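To keep things clear, I will list the structure first and then write my remarks on it.
Every protein chain except one is present and positioned as in the full complex.
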Amino acid sequence: MTGATTKSAQMIRFLGFVSLLCGVLIVGAHITSQSRIRVNQEEILRESLAQLLPGMTRQVIYIVTPTGKLASAASGESGGKRIFAGFDAGGKFLGVVLEASERGYADVISAMYAYSPGSQTITGFSVLEMKETPGLGNKIGSDPDFLANFKALDTTHPVAAVKHGKKTNPWEIDAISGATISSRAVGRMLAASVQEMAPIIARHRDRIERGN
Amino acid sequence: MKETAPNPFINGLWRQNPTFVQILGMCPTLAITNSVQNAIAMGLATAFVLICSNGLIAAIRKHVPKQVRIATYIAIIATAVTVTDYLVKAISISVYKALGPFIPLIVANCLVLERAEGFAAKKPVIPSMMDGAGMGLGFAFGLTCLGTVREVLGAGTFLGIHLFGPNFEPWVLFLLPPGGFISLAIWLLIFASYRERKDRRERARAALLTIQPAEVQS
Partner (left out) sequence: MSGTTIIEVRTSPHLHGPMTVETIMRHVIYALLPIAAFFSWHFGLSAALLLAVTTAGCVLAEHTACRLSGKRSTVNDYSAAITGLLLGLTLPPGLPLWMAVVGCLVAILPGKLLFGGLGSNVFNPALVGRAFLQAAFPVAVTNYTPGLAANRFVEFIPSTWAVPLMKPAPLNDWLAKVAVDGFTGATPLAMQKFDHIYSELGPLLWGLGPGSLPGCLILLCGAYLVVRGMMDWRITASMIAGAAATGGIFHLVNPALYPDPVWVVFTGGLLLGATFMATDPVASPVTPRGMWIYGLLMGVLTVLIRNLGGLPEGVMYAILFGNALSPLIDRLTPPRPYGARKAQVPQ
């Protein structure tokens, strides 16, 4: 240690050196990890899409422009809602996956769901992020009985969650007992998202099913 | 009593364990021990930061002007944390999401700065890195202890493996914040009673020794 006689210039020189060292280390780590991080992110996206559209091998991403038109994500458009169209190995159209979010019991729940433009049904649902109560509300992401609601949920009628055991119509979601608030949030989320997105998808259905 | 310089690795892992003896870094200890996987990941991330920052600080310790030493340490620790942040993201996005803001917050873990100022600033590189590894793994051990109680009771699983079958009734409380405090209290109780018993034994032995006057050292 150089003690109390250190000159200001010396201190500044030393801090400059430390900053340079830190900067080099951080930038180096960023460059080396960047490609791997991007691969990971795409992997996660593909996994969650394939989970909703079984058999999917290729996805095309569209972005809804503010004027309600469809732009392909490759064109560099960004900011609007995303529509993921999924195709199987033979190039057959499987359905689209949409993102939705809604305030739950603890915080915003964000989720993805599969939508089939042909039959106008929701065919799958998975939660991306939530902070619902463990053991109660967070069952919306895992409870098999609850997820069974989304095998063929009719959307021609506004989707809504009803109390556990009271489901009678194909557009109703059978809520989880003890997690009615979280279940209702899922219902509102899907109802709002379908209402907004279904007309856009219907308008561009040909293009989406062709996948260009 | 003999007081040899303790092995820095064992010292951190056990005798000065950050969680159970020094009670440092309580924020991540309570916040992200609701599963064993998170606990281990957080512990290893902290260990990695400690090894890097201790090693770097020890390497430049002779050139650091006293007046700017804290600024230097913080810059180095922040660098190590940022690198760790990228690293975790590159290894697994899902672990990264589970740990959330707590990886950047390693910067604010008093354990890291305390080891820089208390050990790495005075000792050579290799012992400093050993100390970082010991403290870091000791921290990981503490987090894993808590994580085990919380995951086994709160979800009936260990590292995601079901222990009791699908009919297990989860003790929801243990996944919530109060469960963190309760499990920490349980472990502190266990370790404190263990230490007390050991101390009592050692005192009894020391008392026995003093009876033979010729053998006593000053």
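We just call them A and B in the order they show up, numbering each chain from 1.
In the analysis below, a residue touches a chain if its C-beta (ideal position, glycine included) is under 8 Å from a C-beta of that chain, and two chains touch if they have at least 3 such contacts.
What you are looking at is a predicted structure, and each value in this text was computed from that prediction instead of being measured.
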>> If I'm reading the header right, one chain is hidden. Which shown chains does it touch across the whole complex?
In response: A, B
>> So one chain is hidden, and I want to know which residue out of B:F20, B:F48 or B:F174 touches that hidden chain in the complete assembly.
In response: B:F174
>> Could you pull out which residues of chain A are in touch with the chain that's been left out?
In response: 135-136, 177-178, 180
> Tell me, which residues in chain B touch the chain that this view leaves out?
Replying inline: 156, 164-165, 167-169, 171-174, 176, 178
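One rule holds for everything that comes next: only the chains that are shown with their structure count from here on.
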>> Averaging over Cα atoms per chain, report the distance between chain A and chain B in Å.
In response: 35
> Of all residues in chain A, which touch chain B in the complex?
Replying inline: 1-4, 6, 10-11, 14-15, 18-19, 21-22, 25-26, 29-30, 33, 36-37, 40-41, 43-44, 129, 133-136
> Considering the complex alone, what residue numbers of chain B touch chain A?
Replying inline: 34, 60-68, 71-72, 75-76, 78-79, 82-83, 86-87, 89-90, 92-94, 97, 154-155, 170, 172, 175-176
